[in-house]
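Of the protein chains in this complex, all but one are displayed in their positions.
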Amino acid sequence: MFVIPDRFSYTVAHSVEEAVELLHTLEDSKVLAGGQSLIPFMKLGYASPKSLVDINRIPNLDYLDDSGESLKIGALTRISRLCDSELVAKDYPLIHDAALQIADPLVRNLGTFGGNVCHADMGDDLPAVCLAMNAEMVASGPSGQRVLAAKDFFVDRFTTLLASDELLTEVRIPKNRRGCGGAYLKLERRVGDYAIVGVAAQLEVDGDGVCRSVGIGLTSASTKPIKASEAESWLVGKSLSDEVLDKASTLAMNTSNPLSDIRGPAEYKKAMVKVLTHRALKLAYKRARGGL
Amino acid sequence: MTEVPVIHGMGSAVKRKEDVRFIQGRDTYVDDISLPGMVYLDFVRSPYAHARIRSISTERAKGAPGVVAVITGKDLQPLGLDWIPTLSGDKMMVLPTEKVVFQMQEVVGVVAESRYAAADAVKLVEVDYEPLPVVTDPKKALEEGSPIVREDKRTNHVFHWEAGDREATDRLFEQADVVVGQDMYYQRIHVSYMEPCGCVAYYDSVKGTPTIWMTTQAPHVVRTVASLITKIPENKIRIISPDIGGGFGGKVYVYPGSIVAAVASIVTGRPVKWVNDRSDDHPSTAFARDFHMRAELAAKRDGTLLAFRVKAVSDHGAFFGDANPSKFPFGLFSICTGSYDLKAAFVEVDGAYTNKPQGGIAYRCSFRVTEAVYAIERLVDIMAHRLGIDPAELRLKNFIPPEKFPYRSVMGWVYDSGNYAGALRKAMEKIGYEELRREQEEKRKRGELMGIGISSFTEIVGAGPSHTFDILGIKMFGSAEIRIHPTGKVIARFGTRSQGQGHETTYAQIIAEELGIPIEDITVEEGDTDTAPYGLGTYASRSTPTAGAAAAVASRKIREKAKKIAAHLLEAREEDVVWERGRFYVKGAPAKYKTIQEVAFAAYTNHPPGMEAGLEAVHYYDPPNMTFPFGSYICVVDIDRGTGEAKVRRFVAVDDCGNIINPLIVDGQIHGGLTMGFGTAFMEEIGYDQDGNIYGANFMDYTIPTAVETPKWETDKTVTPSPHHPLGAKGVGESATVGSPAAFVNAVVDALWPLGVTHIDMPLYPWKIRRLLEEKGYALDK
Amino acid sequence: MKFEGSYQFPKSSSEVYSYISDLRRVSECIPDLKSLEIKSEDEALATVRAGIGFIRGDFNLRFNVTQRSPHTNLGYAVHGSGLGSGVDISITVQLEDLSTGGSTLSWVADTKVVGRVASMAQGMISSQAEKIIKQFFECLSQRLR
Partner (left out) sequence: MTALIYPADAKVRLELTVNGERRVGEAEPRMLLVHFIREVLGLTGTHVGCDTSNCGACTVVLNGRAVKSCTVFAVQANGGSLLTVEGLARKGRLHPIQEGFWEKHGLQCGYCTPGMMMAAYDLLQKSPNPTEEEIRRGISGNLCRCTGYVKIVEAIEYAAQKLRSDPSWRSGGD
């Protein structure tokens, strides 16, 4: 059974407006960004959209801009750019950690931030990062632009809040401040695989090491990307002792509801949510305390 | 005197001749072949592991754009091609007519103008299945009342095989002070060559000649069997094995794709290409291992090992297709006494049919030696721990000593040569064994888990001597045909087929060594049945022991004749002519000489009266014995008590494959084999659920190691030549895959032994280790 | 994969039975139904577009009523294929009158999904199959209230 996609009609969009228009008009259409998840799914016959709207030639969707209130990441920003960016490496270690662990360098050359987020697989890494960083998702649709909170964005596996004629154009990450630090830890069967479990942690601590704010996002810990909200609210206002981290990791574990599959049994994955949450928080704390 | 040219003979680490085309993309693999008018074959495959076929409707597919033929099992039946013989005397389905017996089995062949059109039409074939109960566990398959996979056999029992002396072994077990036993499962794995299987078949109806370019490790055997089945005269069938992207045993087999492609070419009159996708290849081609065993070892209190026994069940899938020599239904598993001087041993194996594709391939393993080495090396380690003797010390105490070679094992094998203690001591020294044990002691006190694992394996390769070895009755000789052209350039052809082993270089080096002709002047060809001498192909590390020997002997035959010509040219008596690599000279007058090139020219222009012209030789080499490469591997692992991950910190491999032809290539073979062993130990597994769904059907699910996980191998060698091989060489292609898995497992178990862990089945997934840590109260939550 | 569940209704078991033994009415609760053909009182052919998010494909399914024991038991069998996979579901339904009036419906569904999708996305299939079957019974129970 040759692994070959079903036929589809193909269009290149040259602007966001044009893309939205096409998505709105064409029957059963799907956005083609980096294509690194979509094309394999089409080859395997999991997805057979009737038309593809290629957004790769839309100018000015590939950017990292921290000149304003937040770090703005254009939806077409390639993962490899996040890996290579000094700004990201220095100020947004959580994003940097995650980017470097997505698939492999060749996939990262094409894969995009927006695509990884919109694919919304439980095993994709950037949704957890967006959840941990309380990102805002900027979408354009026929009736204009709207801004969605990451915590509402991920509805189900492979399903986001975006309408079929909406295009994600930008992700906004709260600007890094003194006392912020983050880390992404991912347990994999082998490099580049989907996570057995991944934990994204973002912290802000004050001069005394007390947690001002925290975000924890989990990869492969449920049927969709999830936020460890209980652990988050428990941590705020506390000094991050080992005991506190233990309790937070247990809460994160209790939030998780992973599936058993070839990557491991559910009970192992649950235990790993705990182990990795502890380690990710610890590393994030170290980075937050180490200045930026 | 002229300069003797650099010829790159035995022992030269010369870079490979064949690489010139590979590094420039000028290679020719099967999928690179394109013939005028070529069409593509694709298959409808069964989602069910076991189901009766109620009906097949091909009408919609036949009417689809670009479709030129649709072929079902019913179409093959009148040709007698719906079933074909396997290499083990069983038969296998090509396309089913009654029922399917494993998931992703080929059901209907669809031939179309392009691969895209074929893929589209495949979706239009409608097959109505009636699901049948599935059996994927070989032990359950052998139980009463289990679903019967093969109705023609009326039982799932394939064979019962025994070797060794049951009574003597049982007696020693009764007398022993200490007996250790362990149930172990050597999981099912896929060889995962990078190039999936495929062929291009073209039947020339005018000449009546089928030509098939095919990913095969043994083209001559394919030709003979094809001729016997189809009654097409063997001289009209041409099998060409072009560049092969890795084989490792998986390409010894003939798969339904090739048969259907050949039939499709006859039906359509056009060349037909079939190439598996990876997601087709993993679930439908042959597998390795899948072997459940109970192994036991008996010893005296002082650590003297006495006897070994194994009772096992092996899974062969739906067809018994092992590429084994006919006398060995379970391969050479009886090498299982390994490197140790035991008093007795006994093994018994029952084979079972299950709803899986055929299994039992000799995956980089000389016919089940991998399972045998794993069994004994695990048990020796368990015994050492039980007795409180260091695993290295217990091995050194029980190795067959060098002075006992040639050594007849209790299983009847005669080991040619060996110095096992030499290899182990070298490995211990290189890795700093004593220091590591001290470090381990320290770490244990701190609650850290570190393990050291040893494997001291003995291989058995070079199948094989004609009195014992044949495949379907064909003796397992090695063949070489060498022709020297008038200008002293050489073409040499062999009955083997390289799949990356570097034959074009190593064979040239052997001939260079024997004839003094530089390797640049030697062209090596393999894989075309129209031109190559008959041979059994390349697998089970047999090329150097058999065809390599044939190259040496054929070269020596040429030298004999060349000497006569040289004597004629030098106007000397033959007995006064002395050979020195590359030239003949008159005894006592080295300045008076003729180079091999001058002699070659004379063979066509000025040969002695009465002598036949030309300078060439053919040799079919019948090895007097197998060769027995060996080695000692030591592995160090550190275990993360939180995640259960075991990280290989160091791995030292000391191999002994006798005399070395090309050290670069030997090193490469060892690195590759170690990496496969590493994959087996830590991440590779083809699993099935109770419904017969396969897990590990492609490279997304089936993980083979990347450069990131693969340890940085540290290799070294000892050299103990084979006394009976013309070059003293032994073969090395598989040693590392055979020897290394036990070292990895031994290392991990060594780390966990103080917690009361005696064994973990491969793959050593972190979750398995973590589960044990939890059971023993040793897991950390951070 | 076995899934199960139970519902209580104010209606009697015979009322419930007469509803759920009618293939036409039961079919209305098949989620994501694209087309339906009732072949006989015991057989229906349905095309369902099932999946998660954009991972979606057409499944051609044959529904059979395999067992009818009025007021107490009903059996359905579903057999079909889609997304390169085979689907076989056998459902048994048990009805019991309650002493307090009304009745209980207990169902057990034994689901087998085989083939490429099942092999490559085990967790996804089982959770989705469960979801679909539960949706089906949820819908039935709504209609029987």
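Here the chain labels run A, B and C in written order, and each chain numbers its own residues starting at 1.
Convention: contacts are C-beta pairs under 8 Å (C-beta built on N, C-alpha and C of every residue); 3 or more make two chains touch, one makes a residue touch a chain.
Computed from a predicted structure; not experimentally measured.
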| item | value |
| --- | --- |
| In the full complex, displayed partners of the excluded chain | A, B |
| Touching the absent chain when the full complex is considered, from B:Gln175, B:Ser466 or B:Thr706 | B:Thr706 |
| Selected from B:Gly109, B:Gly672, B:Gly696 or B:Gly739 as touching the chain missing from the view | B:Gly672 |
| Touch residues of subunit A, complete complex, unshown partner | 3-14, 18, 22, 26, 32, 35-36, 39-40, 42-44, 50-52, 54, 56, 80, 84, 103-107, 109-110, 191-192 |
| Footprint left on subunit B by the chain that the document does not show | 15-16, 18-29, 31-32, 34, 115-116, 191-196, 243-246, 248, 277-279, 499-502, 664-665, 667-676, 698-700, 704, 706-708, 710, 712-713 |
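FYI, only the chains that are shown with their structure count from here on.
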| item | value |
| --- | --- |
| Winner on C-beta contact pairs when A-B is weighed against A-C | A-B |
| Gap in Å, rounded to a whole number, between the CA centres of subunit C and subunit B | 49 |
| Centroid distance [mean C-alpha coordinates] between subunit B and subunit A, Å | 43 |
| Numbers and ranges of subunit C residues touching at least 2 other chains | 84, 116, 120, 122 |
| Junction residues of subunit B - those touching two or more other chains | 279, 695, 700-701 |
| Residues on subunit A engaged by subunit B in the complex (per definition of touch) | 1-4, 6-7, 40, 44, 104, 187, 189-193, 196, 242, 245-246, 249-250, 262, 264-265, 268, 271-272, 274-276, 278-279, 282 |
| Contact footprint of subunit C on subunit B as seen in their complex | 47-49, 51, 103-104, 129, 131, 279, 283, 689, 691-695, 697-698, 700-701 |
| Sites on subunit B touched by subunit A in the complex | 40, 42-45, 115-116, 118-120, 122, 277-280, 642-645, 683, 687, 695-696, 700-701, 703, 705-706, 708-709, 765-767, 770-771, 774, 779-782 |
